[in-house]
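In what follows, a structure is listed as structure tokens, so that the remarks can point back to it.
Only one protein chain is missing; all other protein chains are in place.
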């Protein structure tokens, strides 16, 4: 029998994809998108980062080999259609799902890049892209300035996770501990950042820089 | 002699590329783009979807092996420059060209993906992307919310065409009938959708979901 009970990682991955898709679909709904548009934004949020990672690594985008990610995004759409009025009360639940997804996507991105033979600094970038680029694509689609460039620490949590991954590798710890430490450091950083509203400093701009350089 | 009389498919492809490029160039002109900017938006509308498809499939983007697509977009620019004031009266003609282009691009996208050995569900996505993603890129360039996420059925017509393609394949019909049935179903869906203003349901949003999840 080839259909197996889903592993722990697969369940986490499902939860993360679901949470990411929900975040895209909800923001799309605020802009009066139709069901199809909302689904596309949901899918792009969930798989967009990993797709760019895989195109840069020169491998087939991961969602093209397993339909689970699109099915999962479809369930997220159904969920929002049926239960949208109750979603607002699940704010904390979705925040946690989103943070778990971010942590797992980072681990997957870093590991996959190292497996392709790239150095650690490329892997950290790819891990961060896997976790955070989907949200940037989402915001481009709904025509807003990407939220992660201005709000609480988000992508930096992935960078921290990537550095922890590298330290564990350097200490020659086993894969299980390395992945766990990387994922937990992303999760913790993200939770602490939101709980204490930790933001990176805002870059202070000059007036009308637009006329200066193009 | 290697320069041949263009085949029926090539003529249709030319018409579709022209119509897609016109749609990009006209929207760019409404935003005061210069000729170069308008040309870039026209090209991106015409070849953008197929380019992302080919990058995901891991093959060379189709327009890099045949200059006809860029020449055709150039003719579209010339057309708009010379005849822009008459274009408004050709609304129905361009709508039909655009729908024909959408139909053909879908057929090409589905077939190419199946030829690369991917399953039908990937081919349907790639067919839809070939037809509809160019319009999304166009709207990102002109800084508007993508029209196809909110207006009459557009990308869904490609999905329907892809499903028809799959049914024909399953019935083991020959290539000619399969392509014809797929293309016609896209064309018919699109024409009926616009004639009767058939839209997908709008996703009803909560208030200010932006503060809920990032």
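Letters are used for the chains, namely A and B, taken in the order the chains are written, and counting of residues starts over at 1 for each.
Basically, contacts are C-beta pairs under 8 Å (C-beta built on N, C-alpha and C of every residue); 3 or more make two chains touch, one makes a residue touch a chain.
Predicted model only: the values in this text are computed from it and were never measured.
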| item | value |
| --- | --- |
| Contacting the left-out chain in the complete assembly, out of A:12, A:27, A:80 or A:156 | A:156 |
| Among B:147, B:167, B:188 or B:202, the residue in touch with the chain that has been omitted | B:147 |
| For subunit A, the residues touching the chain missing from this view | 55-56, 58, 118, 121-122, 125, 136, 140, 143-146, 148-150, 153, 155-156, 199-206, 208-210, 212-214 |
| Contact footprint on subunit B, counting only the chain that is left out | 19, 22-23, 25-38, 40-41, 51, 55, 58, 60-61, 64, 67, 70, 80-81, 84-85, 87-88, 91, 94-95, 98, 135, 140-143, 147-148, 151-152, 154 |
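The definition used in the following text is that only the chains that are shown with their structure count from here on.
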| item | value |
| --- | --- |
| Euclidean distance of C-alpha centroids - subunit A vs subunit B, Å | 29 |
